[in-house]
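One chain of protein is taken out of this complex; the other chains stay put.
Going in written order, the chains are labelled A, B and C, and every chain counts its residues from 1.
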Amino acid sequence: MTALTTRLPARFLPVLATVVLFVITFGAGSLRYDGFASGQVIANLFIDNAFLIVLAAGMTFVILSGGIDLSVGSVVALSTMVTAAGLRAGWPVPLVIIAVLLIGSTLGLLMGVVIHKFDIQPFIVTLAGMFLARGLCFLISVESVSIKDATFREVATAVIELPGGVTITYNVVIALLVVLAALYVLHRTRFGRTVYAVGGNEQSALLMGLPTARTKVGVYVISGFCSALAGLLFSLYMLSGYGLHAVGMELDAIAAVVIGGTLLAGGLGYVLGSLAGVLVLGTIQTLISFQGTLSSWWTKIVIGALLLVFIAVQRGMIRGRRRQAAVAS
Amino acid sequence: MRGISLAFPGVKALQDVDFRLFPGEVHALMGENGAGKSTLIKTLTGVHTPDSGSVLLAGESVAFSSPGQAQQAGISTVYQEVNLCANLTVAENILLGREPRRFGGIDFPAMRKRAAEVLARIGVHIDPASVLETHPIAVQQLVAIARAIAVDCRVLVLDEPTSSLDAGEVAELFRIMRVLRDEGVAILFVSHFLDQVYEISDRMTVLRNGTLVGEHLTSELDRRDLISKMIGRELGALEAIEDASERHSVSGPVLVRAEGLGRRGAIAPFDLDIRAGEVVGLAGLLGSGRTELARLLFGADRADSGRLIVDGTPLHLRGPRSAIAAGIAFCSEDRKGEGLVADLSIRDNLVLAMQAARGWSRPVSRKVKDSLVEKYLTALDIRPANPDALVRTLSGGNQQKVLLARWLVTEPRLLILDEPTRGIDIGAKAQIQQLVTTLAAEGTAVLFISAELEEVVRIADRIVVLRDRHKIAELDGGSTIDEVVELIAGDPVPEEVAS
Amino acid sequence: MKNRLLWPILALVALLLLNLVVTPSFFALRIQDGHLYGGLVDVLKNGAPTLLIAIGMTLVIATRGIDLSVGAVAAIAAAVTCVHIGTSPDAGTALAGMAIALVLCAALGLWNGFLVAGLGIQPIIATLVLMTAGRGIAMLVTEGQIITVNNDAYRQVGAGFVVLPVSILISLAVLGLVALTTRKTALGMLIEAVGVNPEASRLAGVRSRTIIWTVYVFAAVCAGIAGLMISSNVSAADANSNGLWIEMDAILAVVIGGTSLAGGRYSLTGTLLGSLIIQTLTTTVYTIGVAAEVTLVFKAVVVITVCLIQSPKARAALSFRKVAVS
Partner (left out) sequence: ACGSGSGGAGSGTGNGSSGDTITMGFAQVGAESGWRTANTKSIQDEAKAAGIDLKFSDAQQKQENQIKAIRSYIQQKVDVIAFSPVVETGWDTVLLEAKRANIPVILTDRAIDSDDTSLYKTFLGSDFVEEGRKAGDWLVQNVNGPTNVVELQGTTGAAPAIDRKKGFEEKIAAKPDIKVVASQTGDFTRSGGKQVMEAFLKSQPKIDVVYAHNDDMGLGAIEAIKAAGKVPGKDIKIITVDAVKDGMTALANGEINFIVECNPLLGKQLMELAKKVVKGEEVPARVVTVEGTFTQEQAKAALPQRQY
């Protein structure tokens, strides 16, 4: 057996395991609940999590490089706030979009520069970024601001008909495009491979003459950009800006990435895994709302338990498969 | 490089060192462990910024602020420890940063093809799409070399590239170095193997304790002079070792016996007896399974067949702990990854194994610690002799000594040494060899693995030969190198030899 | 070592001085009903739970781990104890309740340890399970209600005084104990070894799994005690808000204290300073009257300034500029 067939799948295993698990859970849900096995439920999974997909894609870059970005949730909130406030003030839509993306990327850039130049741990810097972004929301307005702009509303409510009567929103299309772009950048460009190298061993990457500085700052810019974009999608989803939007969403994004098999220490993982991770979290949510009889606390316990089942089974699958691979070679 | 000085906290690594490197020459940088060779190289390539002094490249003053810049200026470097990204593929490790592109993206098929070509140039045939960490450290070293020669460079820096390579690989490397030299590339070469240095270099610069001793043409400096320049005194110790290595056949009780021990994909089932007081050498080519054999004996990997008998009773190896408890010690060849705990001090690294065996609640007392540290710092001449220095800051050779000392501290009954002399200077190497002989005389069994066949033959009482992950023969200590080489490289069909 | 802690100390002092400037009475101490009363005392008292959790977190982080579940565990401890106490004013009932709660916390720590060391799941996700489910468990225990108790013995843990607040005395005692155990035994060194290079440690015969297991249990017990302090301070268990986001504060304290999230070498003194800095920051916000909507921006600015002050690189850059200007 050649090394190619035994080795590469081993690295893809976590992703594969997540996808397989996702399919199994979905199957289980379909058997258990009426109306679960419809195309629209799957479509809703994407519609309801489009912003999270974008966030997770950005977060994948950061985690692959060995860092972490806690600011994403707040940047989403800030983006919704800027969008809503900007539109309320009568800015044209394109200007709002550009402003939001610029703010997100700039915040990312600032954090990246501080992390890299001053050698401060990403955890603190991005936590400060988290405070700052949310603080800025409240400076703009403490109250929630609704979006009344006609163009925005149109895009938000527009649906794309898929065969079989299933509908999706433009958000889904954008999210999937982001995933594709992330795939391309991570796997087909020097920057992407350097992200993996830095995450694998920063010192070595430096000695190999790779542009580690640019890469380390770059991942935070990407994450900032993705957060801002996710914020725009969130604005479309909610049609409002609010300082308390997306509280704790950074944890969802990190969880999705890690469930997708990415190593928190960096250097190993795939965007597709993160996508699968988001879908897993979304499915857990969907299962719970279909169940419909859980009290608030049982909801939490069941979410935790399902999460556990996911990661434990995933772990088991990876271990079992590794053993088989070892035996086969 | 002119008047280079560089100080780390507490250590003056370089003091006013001048160094010249000409196109079309192989220039050996010589010195004991910790003399400052690697540091000088890192100053050249922009890893460290010198406190004073200047670097001139083709007459122009340069100041690289990162290795990337040095690379762009045509300086290609293999650093001492394998500095690659183990999580990437072999091809990426070789070509990342100058990968072939197509439509703006990396062209992977072309990249794999290029990588395979470069690897073939140095005689390595591995799948370029495989992940680097699946390969043993020696292969990783070859990949690092491949990376360095994959580009057209003006200056090629090789910091102990041969420390875990065997003779065949080294010959390949030298062939290429000669080709490059003839093309006008300036090559800087560091090695503790004097034979290699004399074989390949045209000129050498000697460092001692961070200061320049002198620059000489290789042809004008004989070995004795070189050594005395390096260690700063007349050699005598060295000769003592050459004699100390008389062999004897040991007929004591069997200490460790392996019966049909094996692991699929790693090493075929083998039998092996090791007696107390015996030095058993393992010989074989790269990838012949020596390390795997050793790991099985230590329980670092779990065997899937056979059993291990210690002192006549079967030992159920559940992991390194049970091996250590049975008096087995294993000094790994991968000191960075599997050996040392880089961010701990010399002291902590020294007592780690001993402490682990005692459990956390029974600390080794400060007094015992200090006396142990004291003893081994002097016995192995570890520098700097500051027990609180972080192991990460030690020179490669000194790290190796710390690792060795860690296991000596546990007073093992069977000491497995996998490439213990890797990256160690000639004086220290002699010391270690002597140490092995002494230990054996005191009744310790030693399993000795080294890529340097000569060394194995010199100190082993018995030599076990491996090929293609099979044990194919056992020779007694009187054998000559030629006999071993014949077995190692010899017939392509192992069965014939074995029968 | 001393040098490393100098800057966090300076940051703390600067923050305290800021309070003094805005509120001149901030440093004032007086004896009130036989115990010390004043702004500084509040900082110590309210910082005690974070400090305690941060101590446990330090050890977890030193092994390259992280424990997100501490907040939930704190909530569970509070809930179990308060439900056990109910309306009883007995000291015995309170003690029994606390004992039960802490045993339960140890079990939860074992669970985390099992996921991390036993199954080999990444710590952040392994403890995320308990972070989510744990709060649910706490609410299950209290049935979503805030359980108010009226028990003097229990009140002592978080609101009591023996000259100084009992809670800070407990935290400092634990800190001392941990410092002593890790320094006087080999535990500290082994923890660091496991954190820096797990594989090398395994090959050196270190029982890395047992060690990892131990630190998670310890962190959970610390979280449990902290939960008791928090709830005892207001004599009520609120499953939903007890210890909410305290894991972030604790991690921040550890990191500000100079311990790297990448594992390995840790500093307990650093953690102490980190916790004090964070609590002082919170108290400062209240005392100097930062408007609620500016609070977060203020915190962000302070946190980043503290870190810049500590970063040798940032100081180098700054002093370089000064030299260049002058």
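Keep this in mind: a contact is a pair of C-beta atoms (placed from the backbone, for glycine too) under 8 Å apart; a residue touches a chain by one contact, two chains touch by 3 or more.
It should be emphasised that the depicted structure is a prediction, and the values quoted were computed from it without experimental measurement.
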Shown chains that the omitted chain touches within the full complex: A, C
Consider the whole complex, including the chain that is not shown, and state which of C:N151, C:S201, C:N233 or C:T259 touches that chain. C:N233
Identify the residue among C:N46, C:Q122 or C:S208 that touches the chain left out of the display. C:N46
Options C:G144, C:G176 or C:P312, residue touching the unrepresented chain: C:G144
On chain C, the omitted chain is touched by residues 22-23, 25-26, 32-33, 37-39, 42, 46, 139, 143-146, 148, 159, 230, 233-236, 238, 240-242, 244, 282-283, 285-293, 295-296
Using the touch rule from the top, list residues of chain A that touch the missing partner. 34-35, 38, 40-41, 44, 47-48, 84, 137-138, 142-148, 153, 156-157, 234, 237-248, 285-286, 288-290, 292-297, 299-300
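Going forward, only the chains that are shown with their structure count from here on.
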Touch graph of the chains shown: is it line, ring, star, complete or other? complete
Could you state the distance in Å from the CA-based centre of chain A to that of chain C? 29
Using mean CA coordinates as chain centres, what's the gap between chain B and chain C in Å? 45
Which positions of chain C touch chain B when the two form their complex? 184-187, 189-190, 192-193, 196-197, 199-207, 211, 264-265
What residues on chain A touch chain C, complex-wise? 114, 117-121, 123-125, 127-132, 134-136, 138-139, 142, 251, 254-255, 258-259, 263-265, 295-305, 307-308, 311-312, 315, 319
Chain A touches which residues of chain B in the complex? 47, 66-68, 70-72, 77, 79, 83-88, 92-93, 96-97, 99, 104-106, 126-127, 129-131, 134, 147, 264-265
